[in-house]
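Working notes, structure below.
One protein chain is absent from this view; the other protein chains keep their places.
As written, the chain order gives the labels A and B, with residue 1 at the start of each chain.
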Amino acid sequence: MSESENQNGNQNEEVGQEVIEQLDKFDELPDAPPKRKLKLSWIGKISTAIVVFWVVIAAIGPFIAPFHEMDMDGDDSFLDAHSNEYGTFYLGTDYLGRDTFSRIIWGARMTIGISLASTILAYLIGITLGIAAAVKGGWVDMGISRVNDAILALPSIMLGLIAIAAFGSSIPILVIIAGIIYASSVFRIARALGLDIMVQDYVEAAKVRGEGLWWIIKSEVLPNAAMPLATDFGLRLVFVVLFISSLSFLGLGVQPPQADWGSMVRENLAGLTYNSWAAVWPAFAIATFTIAINLIVDDISAKSGGSLAKKMV
Amino acid sequence: MNDKVTPKFKPGEPGYSDLSAYDKGLVEKAVRGGHSRRDVLKLMAVTGVSLATAQNLLATGGRAMAMTPKKGGFIRMASNLHGPDDQLDPPLFTSTIDYTRGRAIYNSLVQHNDDLTTRGDLAETVEPNADASEWTLKLRKGVEFHDGTPFTADDVIYSMNRHMGDDSTSVIKSVLASIQEWKKVGSHEVKCILNTPNADLPTLLGLFQTKIVKNGTTGDGIGTGPYKMDSFEPGVKSVHSRNENYFREGAWLDGMEITAITDPVARVNALIAGDVQMSTVIDPKAFRQIESADGVTLLSTPAALQVGICVLKNAAPGENDDFVKGMQHIQDRERIVKRILKGKGTVGNDTPISSAHGPDFCHELPQREFDPDKAKHHFEKSGFKTAELYVAPVMAGIEDVCLLAQANCAKIGFDLKLKKVPTDGYWGAVWMREPLNVVTWNMRPTAQSQMAIQFGPGAAWNDTYWNNERMGELLQAVLSQTDPVKRHDMMCEMQTLIHEGSGMVIPAFSNINDGIADNIMGMPKVPLGQLGACEWPEFVWLA
Partner (left out) sequence: MMMQMALRRVWIGIATMFVVSVIVFIMTSILPGDVAQIVLGQSATPETLAVLRRELGLDQPAYVRYFMWLGDMATGDLGTSKAGGAAIADLIGGRFMNTMVLAGLVALISIPISIFLGLWAAMHPGTWLDRTVTFGTLSTISVPEFFIATLMVLILAVNLHWLPSTAMLRDNMTFLEFMRGMAMPIITLVIVVSAQMIRMTRAGILNVMSSPYIEMAILKGVPRGRIILRHAFFNAIGPIINVIALNLAYLVSGVVIVETIFAYPGLAKLMIDGVQTRDLPLVQACAMIFCGTYVILILIADIGSIVSNPRLRHPK
């Protein structure tokens, strides 16, 4: 911190001035006290632009992609950018001679769609059960918590492997599997938040007033738990993207010829040795999307200043 | 070779021994990499070597590889699959790593040569009676198991009986079903009595699972083979050291480690980095990487390793012949070989027999070509607009073949859906159950056994449920046919039947592709499995 203003004779004034100065500075720091108005830093703004860009690509991708995701029209596999009678391959071709550029565009829909849907599902399940456990307590809490611990204790990739082997790997199944696995982490946060809130004075007051359980959840618990939960959303999204890509490592994941960024990295790994960028581009796409989401999360949580970190684990 | 076109080598021009180590390496690499003579000659012409010299180089290069083997060295081999189900019990061998360990530790009664003929292994002679219904095997004397116990007829009777009877769980039980009884004649002589005559019995006695174990044991790692087992951890590795008492020449290495790296990219990287000296099952994606790397060679052995799509004939849509024809005509065979198998394969003609089967291959059968119009016509006639094909990565490239078929189907308006399923559980839950699925088979030593196993009426593994009476008659009759012309005619008739009538789509055959370090010499090239049908432990040595 700056000591350069310590030139004035008056000690008190000096200290006071310094404190005010620090508070001014502090206000601009990411850990500043809560502000209701959401104002993003420039990093947050760029990140938002990137996320919006990918969401738009996900929405309109198939209409703007030069090739279909299954077309094998490239001159050969693992080529750099080139053109032939079918069109131009801006980012080169993948291991089957498919257009990497088009597959990334198609893959946006798959990757972002699955991760968003799974995370939303995880939140629905996790919050419902978490708050139910917190509010009801007793055996309900005990039962749900133990099953939840069991899911957390088992490796998620194994749970995914079993579920896919048993039910096949359609997109709904992938969403449900990822949703259930990540619901276990959301459950822990939601339950901890719920327990915290249930002992707060305003909830006690509501109980005394004779309000029903549902009213308490709806009017007191949910609004107060919303902000911390919302900021955790971004991290879960990243974990889902990585989870789907780690399934592709075991030869599972989305159905061919569908492209998702994680499996694109996987299937083109061999190209790294040929200086082919076919595996690098989808990795880059994953990185831009997930880093942008997390930077937004950072921005929001810095501004909200809630006791998020304690509840995250 | 025709003498007239073979130029004589002129003394004074550089010979093999004059080449630098690097150039020697190039020549050897070319010869071993399965390049045709023509390719190599062309390559040399570019570098300014005269044709005569090139020819000489090739010949001496070949000889150099047949130099006198020497003892010593250690090899680490990385297979593609392993796990807690790794076996030392021969009747339950199912994977390359099992076969390799089996070959290091044990011996069979006979073994296969590179050209698929057989020679005696633990049996010195294998002689049939007049109609090939009773075989007499004279066993090698003076052979000892690793623990010093002498090898006798009792060990053979015990080991072979484990493939028979109600309590047997042997994976080749049905393959050996024609054997009625094993009889001990003397301490080193046994008789094998068959239900039905079979002139090809010796090839069956050389299967991976027919290794001879000590009487009364169930595969405890003690055999007669070239290497003793020092340690074995299922799913991790096994370590072996030379059997100094081995009954014949071979077992050159001091020792070997047999392990697996299940990730295909990591397996290739480990080979190139020199951490393993052999890697099995190289993915076509990595061919270029190995070919351009120093110190390693891609060993590509032509084989009838089928890239197969089974269309079940006993259910919709496969019961409709037009649908099958559509599936067969939509296969872009040339492109599969060139682009997916990267040239290391041969075009298939929807029969399980390839040129690798030698004279039994029916080259007269017209090649079925990629013809989208015909495919479209057949699909339309069949009335089906969509179908679902189950795919598991049972072999390198098979998923890509299905993706190509899918893309080509889309272009003619047919919706071929792919359903990717895990390999584990595939053979029990999908193969022979779902109407369209993928399959591959290790090449069988004879065309007859290859067809009998998949297309014999009522055969246990008739994986398209195509039962043809005539096929059954021919399979039986060809076994006792000794006239080569008539035999070929029968073989051809069978291949035509399969080509025309079965539900099998075989657009291509893959070579067997492995990577080995350049200083490994004496590699066998038996095309029945990876790394010379896992016969290498006895033969290889390090230069």
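Assume contacts are C-beta pairs under 8 Å (C-beta built on N, C-alpha and C of every residue); 3 or more make two chains touch, one makes a residue touch a chain.
Everything numeric in this text was worked out from a predicted model, so none of it was measured.
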{"item": "Of B:122, B:179 or B:260, the residue in touch with the unshown chain", "value": "B:260"}
{"item": "Touching the absent chain when the full complex is considered, from B:132, B:365, B:412 or B:429", "value": "B:429"}
{"item": "Listed residues A:140, A:195 or A:242, member touching the removed chain", "value": "A:242"}
{"item": "Chain not shown: contacting residue from B:118, B:133 or B:170", "value": "B:170"}
{"item": "Contact set of chain A toward the excluded chain (per top definition)", "value": "1, 15, 18-19, 22-23, 26, 28-34, 43, 142, 146-147, 149-159, 161-163, 165-166, 238, 241-242, 245-246, 249-250, 262, 265-266, 269, 272-273, 279, 283, 286-287, 289-291, 294-295, 298, 301-302, 305-310, 312-313"}
{"item": "For chain B, residues in touch with the removed chain", "value": "76, 78, 83-87, 92, 94, 166-174, 233-237, 257, 259-263, 265-266, 269-270, 272-276, 422, 424-425, 427-429, 431, 441, 460-461"}
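Note that only the chains that are shown with their structure count from here on.
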{"item": "Between chain A and chain B, centroid-to-centroid distance (C-alpha), Å", "value": "48"}
{"item": "Residue numbers on chain A that touch chain B, as the complex places them", "value": "68, 70-72, 76-77, 95-97, 161, 164-165, 168-169, 250-252, 255-257, 269-271, 273-274"}
{"item": "For the chain B and chain A complex, residues of the former touching the latter", "value": "264-265, 268, 283, 285-286, 288-289, 339-340, 391, 393, 399-400, 402-404, 406-407, 410, 418-425"}
